[in-house]
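Of the protein chains in this complex, one is absent; all others appear in place.
Then we have subunit A:
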Amino acid sequence: MALPQELEALTQAFSGHGVDEKSLISILGKWHPEETKTFRKGTPHFFIDDERQFERWNDERVRLLKHEFMRFKNAVVLWAMHPWERDARLIKEALKKGAKRHEAYGVIVEIACTRSSEELLGARRAYHSLFDHSIEEDVASYIHGNDRKLLVALVSAYRYEGSKLKDDTAKSEAKTLAGAIKNADKKLIVEDDEVIRILSTRSKHHLKSVYKHYKEISGKHLDEDITDLRLKETVQCLCTPHTYFAKLLDATLKIEVDKNTKKAPTRVIVTRADVDMKEIKNEYHKLFGGSLSNKIEEVANGNYKDFLLTLIARGG
């Protein structure tokens, strides 16, 4: 292959999610020192011209590259893990990261609201073993802001999983939520006791009915009318999880995203591959046109890409 094409290919091999191991081996492995030097001189975002007449690796880039090389390893380790340990560790990580970046708490909402009652329970057990504390005690003591009540309630839930529900209760609770949303400027909705009660204790079937009634009452979807991020994620995860995951994948399967956002595709695909990946793929197609696998082909590389594609193909 001619040099300019190889230079392009090599740059691609280092960009996006994961690295293209095969290209790295076939190109870098066979280049003469002169060709490698041309590469270094031609990629100012990877290499800096040092005053002492050599091109040095950009340290920040090397750090980011390390994450890209590890992306496949992290996905494999997470995949092989027991789902309970997986969720417990994800929650612990979210608690640690969340102190500086509140968006990390979204992962706690995601896990608490998209797992079945028994799966969430399993995660709580595993958390005891791994960290010698209960999830609720750590969530309650790490988080100090407005979100605390909601998050503690969500991780403590052990929802009824059957389909029985009282339609008039669902209707009246939809009205309660509508009222709380109207009053959002006077009373902080994420701390509203009734809102928390409804969202953290009712069964998912019941909440889907509440969601439907809300649309009938106010014309818009419940999550559209909520501005508080955690509350919005709560409603989406509880009532329309496939849409939530499809949108999350679309937002995070991009080439230029920060290193925290870049972890989402691994998490979503590994944790949903054997649960509802088929529905998520369908929803993705409905919302965004192309197929999820094409998107992954575009932005991911090498073993990591192949692993993700294999996972999403499970179950059809």
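Just so we're on the same page, a residue touches a chain if its C-beta (ideal position, glycine included) is under 8 Å from a C-beta of that chain, and two chains touch if they have at least 3 such contacts; residues count from 1.
Simple rule for what comes next: contacts and distances are computed from a predicted model.
Visitor: Just to verify: the chain that's not displayed, which of "AP complex subunit sigma", "NADH-ubiquinone oxidoreductase chain 6", "Annexin" or "Cytochrome c oxidase subunit 1" does UniProt list as its protein name?
Guide: UniProt lists the chain left out of the view as "Annexin".
Visitor: Considering the complete complex, identify which of A:His17, A:Arg86, A:Arg124 or A:Lys295 is in touch with the unshown chain.
Guide: Touching the chain that is not displayed is residue A:Arg124.
Visitor: For the chain left off this view, which of A:Gly162, A:Gly219 or A:Gly289 is in contact with it?
Guide: Of these options, the touching residue for the absent chain is A:Gly162.
Visitor: Contacts of subunit A with the missing chain: which residues?
Guide: Touching the missing chain: residues 121, 124-125, 128, 132-137, 140-141, 148-149, 152-153, 156-162, 164, 193, 197, 200-203.
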